[in-house]
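Of the protein chains in this complex, all but one are displayed in their positions.
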Amino acid sequence: MARVTVAVSPGLLLLHRLLRRRLAAAALLVLVAVLAGGLLAPWIVPYAPQRMDILHRLAAPSRLHWLGTDEFGRDVLTRIVYGARLSLLVGGLVMLVATGCGLLLGLLAGYVRRLDGVLMRVTDALMAFPDILLAIALMAALGPSLIDVVVALATVQTPRVARVVRGAVLVLRELQFVEAAEALGATDARVMRVHLLPNLISPLVVQATFIFAAAILTEAALSFLGAGVPPTVPSWGNMIAAAQLYMQQADWLILAPGIAILLTVLSLQVLGDGLRDALDPRLRRLMR
Amino acid sequence: MTALVDIAGLDVAFPLRRSLFARPRLLRAVAGVDLAIGRGEVVGLVGESGSGKTTLARAVMRLVAPTAGQIRFDGIDITHRDRAAMRALRRRMQMIFQDPYSSLNPRLRVRDIIGEAYAIHGIGTPRDRRERAEAMLARVGLPADALDRFPHEFSGGQRQRIGIARALATGAEFVVADEPVSALDVSVQAQVLNLLQDLQQSLGLAMLFIAHDLGVVQHISDRIVVLYLGRVMEVAPSDVLYTQPRHPYTAALLGATPARLRGEIPSPLSPPSGCVFRTRCPYAIAPCASVVPRLIEVTPGHAKACIRDDVLRG
Partner (left out) sequence: MSDPAALITVDDLRTIFRTGEEVARAVDGVSFSLRAGETLALVGESGSGKSVTALSIMRLLPMPPAQIVGRRIVFADRGTEQDLLTLTERQMRRIRGRRIAMVFQEPMSSLNPLLTIGEQIAEGLRLHLGLSRAAAAERACELLARVNIPDPVRRSGEYPHRLSGGMRQRVMIAAALGCNPALLIADEPTTALDVTIQGQILELLRSLQQELCMAMLFVTHDLGVVSEVADRVAVMYAGRIVETGSRAEILSAPRHPYTKALLGSVPRRRSARRDPAARLPAIPGQVPSAAQLPPGCTFAPRCGLAIPACTAARPALQPIAGAHAVRCIRWRET
């Protein structure tokens, strides 16, 4: 053997490669902060999210209220942190459900030829609607709970994952190792589990980060339009919707959740790009 | 002598649809091939790309379904066996692939690549599978510590050795080697060819060895079949084919004809009438366009599909 390779877990290697990219590392830091904030919300914020203080309505940012207060005198920072909770929960759940369903559908469509036509026409039909319209229509049919939001957004995102997975499967199944497995007598289930699935993880991880971002954005849009979670729940979209009326007097009301959304979504996109680069080391191919 | 593999009148065609409304046209990749491979015999299969050699190999392995003809393995008709029924036989017939990069799953360790053969056929216990895989690696000249590595840690030649170990893990009697060295560097080609020859002799393997390079094939084969547009042009014992080619195409491949071949291999969608080689043949005459030449034995074991008996008489 020409070179000695130390056995390092692929996950660690990926993290190392990711952190070497400054932008991706920064994005990861932002996301970790958002996640920590969301998880530890009750312990780190100074106020309860629903606590009203009529005397200090629409107070500008101060030492007591870092990001000011809203029209009911509720602390904006507190609600942003609680909003992160919701956004992350919705984004995370949508990501899990959509990648799970999309993976299954894409695998079937790509590997079982008979199902390909039907499944792909259905995904085409779903993708023909603008995201937000489809989500609103689904919300109208389902109802305004958190679970309904997740179901609606997952339905919107699943076809995207299915497309990506199917494309990857179509490429993989032409590779000789799939044929080699068939020549060994592997069953379809085995080919999918051992040979296709592990090779789909890279595109899937990248896709998942983008879905996370899209779900957060669409959830905010739904809340803003009044079609999302109930208006009493602190959510970034709800906050922006409520702030519209007071934009002139209290711009921080709209800026704070807006910047929160921007930072989170941007970080997810940057992380997705970083992951894509880290998982696809083109340099090595060039060297061969 | 009963052959281990017996192919008779084999046809493999793929429907090709140009547009939604056009009637699908048939691409006849393999057309009426007869071929028998005895136990322990190495048959070389030579042809340009588009000659149908890989399709023939995949049909023999029953990775594609034949459209006509019959394939028998050890007397068993496998022409129309379904996947489940083929599984038990796959232990005895295996394949080595051309591309050392795409033929190994990049996410599996070598022990799992070789071990898959044992897992599928329920050979041994999970514990002694590791020992078996190690023994296979030793046979192909790789160290035991290769077991825990991933394919990308190996060179092309080493990867091809892993592919060979996988193919031989179940104790196959018949191996199809589809251009096993053509993707390798010259100096490594020789290593792998020597290994294949050693294994073939020590295990008494029957082999269908496919190549586009006559030099590579002659080295390892007992008998050689020359394929052109899915049809057999000439069959002969290895030495005879090289010294006394009787078909103009074989002669051209060997560089024995003074002029270079004209043009390129025609599309299998619209093969020439009569003899398919006539459009490039320096000896073509008018009847070649109308008569489909049959494979006729010229001397025992040496057959050619050419109506011109007056040229290339050796």
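Structure notes:
So that you can tell them apart, the chains are marked A and B in the order they are listed, and the count of residues begins at 1 in each.
Here is the rule we use: contacts are C-beta pairs under 8 Å (C-beta built on N, C-alpha and C of every residue); 3 or more make two chains touch, one makes a residue touch a chain.
Predicted model, so just to flag it, every value in this text is computed and none were measured.
Note on the undisplayed chain: of the listed residues B:52, B:69, B:115 or B:157, the one touching it is B:157.
Only one residue in the set B:145, B:185 or B:297 touches the chain that does not appear here, and it is B:185.
Among B:27, B:89, B:144 or B:193, the one in contact with the hidden chain is B:193. Only one residue in the set B:254, B:295 or B:311 touches the chain that does not appear here, and it is B:254.
Counting the whole complex, the residues of chain B in touch with the unshown chain are 48-49, 155-158, 185-191, 193-194, 197, 201, 212-216, 218-219, 238-239, 242-243, 252-254, 260-261, 264-265, 280.
We take it that only the chains that are shown with their structure count from here on.
Here the spacing of chain A and chain B, counted between their Cα centres, is 49 Å.
Note for the complex: chain B touches chain A at residues 58, 61, 63, 83, 86-88, 90-91, 94-95, 97-99, 102-108, 112, 116-117, 120-121, 143, 148-149, 153, 155, 163, 166, 170. Chain A contributes residues 1-2, 5, 7, 175-177, 179-187, 190, 194-195, 198-199 to its touches with chain B in the complex.
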